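Note that one protein chain is taken out, while the other chains of the complex remain in position.
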Amino acid sequence: MNTLLAITGLGVLCLLLEIANVRKAIIPLTIVGLLGTLGITVADYGKVESHYSNMIVTNDFSVSFSALFVVLGIFLIALSGDFYRDAQTKISDFVSIKLFMLAGAVAMVSFGNLSMFFLGIEVLSISLYILAASQRLNIRSNEAGMKYFLLGSFASGIILFGICLIYGAMGTFDIVEISELTGSAELPDWFFIGIVLLSIGMLFKIAAVPFHFWAPDVYEGSPTLTTALMSTLAKVVAMATFYKLLTGMNANIYYEYEIVIMVISIASMTVGNVMALRQASIKRMLAFSGVSHAGFMLMTLLNIKTSAGTLLYYASAYALAGIAAFAIVLYVTRNKSNEDTYNFNGLGKTRPVLAAVLTAALLSMAGIPVFAGFFAKFALFTSNIQAGYLIVVIAAVINSIISVGYYFKVILAMYTQEPTEDKKPVPFLFYAVGVVAILLNIAIGLYPSAVINLIK
Amino acid sequence: MDVSIVLILLLAGTLVTLFSGKSAGKVALAFGILSLVASIVLLSDYNAGKSINVLATWMENPQIYFALNGDGLSLAMLLLTTSLLPIIIYSTFGSEVKNPSSFYSLILFMGFAMAGTFLAADGFLYYIFWELALIPIYFIALNWGNGDAKERQKAVVKFFIYTFAGSLFMLAGFAYLYTKAGNFLVGNLSNLRLSDQEQFWIFLGFFAAYAIKIPLIPFHTWQAAVYQKAPTAGTMLLSGIMLKMGLYSVLRWQLPIAPYAAKAFMATFLIFGIAGTIYGSIVALRQKDLKKLLAYSSLAHVGLIAAGAYTLTVDGVRGAVLQMISHGFVIVGLFFAAEVIYRRYQTRDISQMGGIRVQAPKFTSMFLILVLASVALPTTFNFVGEFTVLYALSTIDIWFAIIGGLTIILGAYYMLKMFQNVMLGETNAKPFADLTFQEGLTMAVIIGVLFFFGMYPKPINDLITPSIQQILNYTLKS
Amino acid sequence: MGNILNEIGIENYIFLSVILFSIGVFGVLYRRNAIIVFMSIEIMLNAVNLLFVAFSTYHQDAQGQVFVFFSMAVAAAEVAVGLAIVVSIFRNLGSIDLDNLKNLKG
Partner (left out) sequence: MDIAYILLLLLAPFAGFLFNVFFGKKLGHNGAGYLATFAVFVSFLVTHFYFVQINQTAQPVTVKLFDWIQLGKFSIDFGIVLDQLSLLWLMFVTGIGSLIHLYSVSYMHDDENRHKFFAYLNLFIFFMVTLVTGSNLLVMFIGWEGVGLCSYLLIGFWYKNQDYNDAAKKAFIMNRIGDLGFLIGIFLLGHLFGTLDYAALKSAIMSGAEVDHTMLALAALALFIGACGKSAQIPLYTWLPDAMAGPTPVSALIHAATMVTAGIFMITRLNFLFGISSADMQTVNMVIAIVGAFTALVAATIGLVQNDIKKVLAYSTVSQLGLMFLALGLGAYEVAVFHVITHAFFKACLFLGSGSVIHAMHGEQDMRNMGGLKKWMSVTYITFLISSLAISGIPPFSGFFSKDEILMTAFHENKALWVIASLASIMTAFYMFRLLYLTFFKEFRGTDEQKHHLHESPALITFPLIVLAILATVGGLISLPGNSWLSHYLEPIIAYGGHSEHHLDATAYMLMGLAVVGGLIGIGIAYAKYLKKGEVPPADAQMTGFHKLLYHKYYVDEVYDALFVKPINAISTFLRDTFESALSGLVFGLGKATNAIGDSGKMLHNGSIGRYLFAFTLGVVAIITYLFFNKIV
């Protein structure tokens, strides 16, 4: 609850600072503010509270994920300073939109009522539409915004329909009541249709096959920082919310439903990885890689009772690696018209540290030990074997193999090609974000239990 | 003192070397020798009956231990690693290495990962080390390798993806085992009562990892290309130590955990191994590239070692371990010989060699000794291993020994043919300086080891036998 | 009110909403003019709103009607953003035909 208030307050503060004409202070202040928020959030850990007639519920799940979101938010805001250097006058808009989006994200994992969930997801989505299309003069950005917007609203309609049907079946939006009712009463069919529609909406948000088509286009067209945001924060938020919806409403009851999730999971992994192999643009490649990671994260739903910690861990590992990777991508594609892999040629020679960070990030995504991505995959495998879904595990294994192919393409470019241009100065924050994110990644890779056991 | 000291030394060496600039080679060598000394101290502790194992909880949930086990088998493999490591580092001193700090640092890191693989007693930890070993060699081969860059990339990436692919199936196997046992300690995993079918799948999953790593045919296609493209130090690391990771793992993990499968499909895997022996020997016969030829000879040897391991007899396993160690030394020596030639002729093409013996008698003698050791001439270490393995095969079925034994004929054929084409004949037009002191010392050390243990393998035998007995007890009891 | 609902039956409301929703979906699928697509999406949302109200009555519960306000507000915000994007596309391309938006692909 406090987190939500603090973030919203920060967002408003940003706008006020612009009015007060202290633009330079916006980013540092926001970062400090978010660090404070992180403190507040962590302080809530262990408590179970509900606010506003159960609209907002704070528990380990919401606190852990909120903390993760805030951390990601800090990184993303830290990267903003340099990224928007040509649009200094609008910096407050960009920062505050990000903060509102963060608020939406926190709302999504803390909801106790479906209306809160709906508001959260819409706040998040609308902010993303704006950010995606934020380069007004760039047709690619426009196109990305348009595609995201159209498909997103379409998905919103379906989510809304789903909520409506659930309401129709249950007569309430409160998920505690709903979950009690699901256990007891004879349920009308609407309820399940509602759950399915809601699920489809969430599958769209996490970009799972076959609802993933927007992802590569939007990732490619959006400003790179927005892509970073979508591929890390937005995806993780959507996945956490999806998880929370299904567990909160006690809805994941039928075997057939799990089959659907399983098929989508395998399809996402496969399509994502296979498509990523042949992408020239690293943003597009990461988009498809994101699709495959969505497939991996969906595996947690197959063992839904016990895999919250696994999901948190996977999300953290994936998002931290993503942030680290994007920090480097941002540096490399600065002042570039595209994000093709050849831009990375020779980075290992000109900027060994950055190259090392990107390598580590990609290795983490590929699931190589000591990086967190490895343990994340391992935890997923274990939990799915426990649930008896060996076939998914095998599919995941095969997909991990494919994924190495494209991750290593970038690594190869960095280390075996000759650099095409001279060194450019590296903004300090890019360095800092990249290194810190990857160190965090390695840290939780070495001590997975620190994260995985946060949610019992 | 416990076994973690070696890992700490190697890891510290990695970091120190990384920041030691021009003198990286010497620093790395110092750390290599230090770790060798540490291993020897550990060995004496072990022989004195002191416990050198490490068992600490790494994390509670999931239950993962930082468990290192220094039993005879692990110690033998550790000693192989730590004694080859300084040799390999020292062997590079004669050639120019660009960016030495990264190079030597990666070598030490690889040593660290491989030593960890040999010591780990927790499956999870083991897997981490197993995978970690892949990364340094990937970069070593990529950045310091030779030949056309595109071809090299292709070979190295294929190698990485291929081995990684195999390992992931093993990881899935471990995940499955974990859900059964609740932790990864090798002892507990071996005590699981898995059903026959479970064992079969676990065995297969592990086999995917090991068959590619060892490699057994037909999973060997990465090998020759990578050996050829990698810098010689990398090839030495790969062939001398890394191959043995797969073989060691068969003994340590695969057999005790899936004994039923091991027994039920023994013949199949023996045939795999023996077929590899014959196949490797035949393909080696007509290779044009010296390093590729040695790669196929490696394929032939490991096939026989694998066959020995899969016999599930004390003799077979013991022979396999002896052969692993001896092969480690001899193949490093042979690759070094190839490097010595490369330093002078800038080629690995056998057709451009010949007529070296006249100019370099010392080198010829040492090379010949290595060739003979590789074809398992009695009094060399390799004979002890090969004899023991073949004997074990003969106790299973005499035909295995006969067909596997063809390796002593074919091996002599391709090695002597190679030796003849490379060294003998009319004096080569290009001058060939005889060995430098550094090169001579490198080869002499290897040769010394081969002869000493060829005549007196008892210390190693005594070291490894109890562990092997224990492993086989696990394997054969059910 | 309750009587009317009883007479018509909640199922028919659902059918109506589904039909409306489907009309919206088909509109989105078949039309290429961005504005018309927006309108179709609005039809979808409003179909749901209608159903919300119906269910609200069915359950004799005000929450559903409150939710409609939320959804209308959200829809308005959404359309505002959407229209802004359309405007900037029109400036760049001189058209708002969705079929022209194929720069990003592959």
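Order of writing sets the chain letters: A, B and C. Residues in each chain are counted from 1.
Everything that follows uses one rule, which is that contacts are C-beta pairs under 8 Å (C-beta built on N, C-alpha and C of every residue); 3 or more make two chains touch, one makes a residue touch a chain.
As the structure is a computational prediction, the values presented were derived from the model and not from experiment.
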{"item": "Touched by the hidden chain, restricted to displayed chains", "value": "A, B, C"}
{"item": "Selected residue (touches chain absent from view) among B:Val27, B:Leu171, B:Ala209 or B:Val283", "value": "B:Val283"}
{"item": "Which residue of B:Tyr413, B:Phe451 or B:Tyr474 touches the chain not shown here", "value": "B:Tyr413"}
{"item": "Of A:Ala78, A:Ile200 or A:Leu347, the one touching the omitted chain in the full complex", "value": "A:Ile200"}
{"item": "Chain C residues touching the omitted chain (full complex)", "value": "25, 28-29, 32, 98-99, 101-106"}
{"item": "Residues belonging to chain A that touch the chain removed from view", "value": "146-147, 150-151, 154-155, 158, 189, 192-193, 196-197, 200, 204, 210-211, 213-214, 216-217, 254, 256-257, 259-260, 271, 274-278, 402, 405"}
{"item": "Positions on chain B where the hidden chain makes contact", "value": "154, 158, 161-162, 218, 221-222, 224-225, 279, 282-287, 313-315, 318, 355, 357-358, 365, 372, 377-379, 384, 387-388, 390-391, 394-395, 398, 401-402, 405-406, 408-410, 412-413, 416-417, 420, 424-427, 455-458, 461, 465"}
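We adopt the following convention: only the chains that are shown with their structure count from here on.
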{"item": "Furthest chain, CA centroid comparison against chain A", "value": "B"}
{"item": "Innermost chain, taking as reference the mean of every protein Cα atom displayed", "value": "A"}
{"item": "Separation of chain A from chain C, taking each centre as the mean of its C-alpha atoms, in whole Å", "value": "27"}
{"item": "For chain C, residues contacting two or more additional chains", "value": "none"}
{"item": "Complex contacts: residues of chain B adjacent to chain A", "value": "59-62, 124, 127-128, 131-132, 134-135, 139, 142-143, 149, 153, 157, 160-161, 164-165, 168-169, 171-172, 174-176, 178-179"}
{"item": "Complex contacts: residues of chain C adjacent to chain A", "value": "10, 14, 17, 21, 24-25, 28, 34, 37-38, 41, 44-45, 47-48, 51-52, 54-55, 58-59, 61, 63-64, 66-67, 70-71, 74, 77-78, 81-82, 84-86, 88-89, 91-93, 98, 101, 103-106"}
{"item": "Interface residues, chain A side, partner chain B - complex", "value": "363, 367-370, 374, 377-379, 381-382, 385-386, 390, 393-394, 397, 400-401, 404-405, 408, 412, 415-416, 447-449, 452-453"}
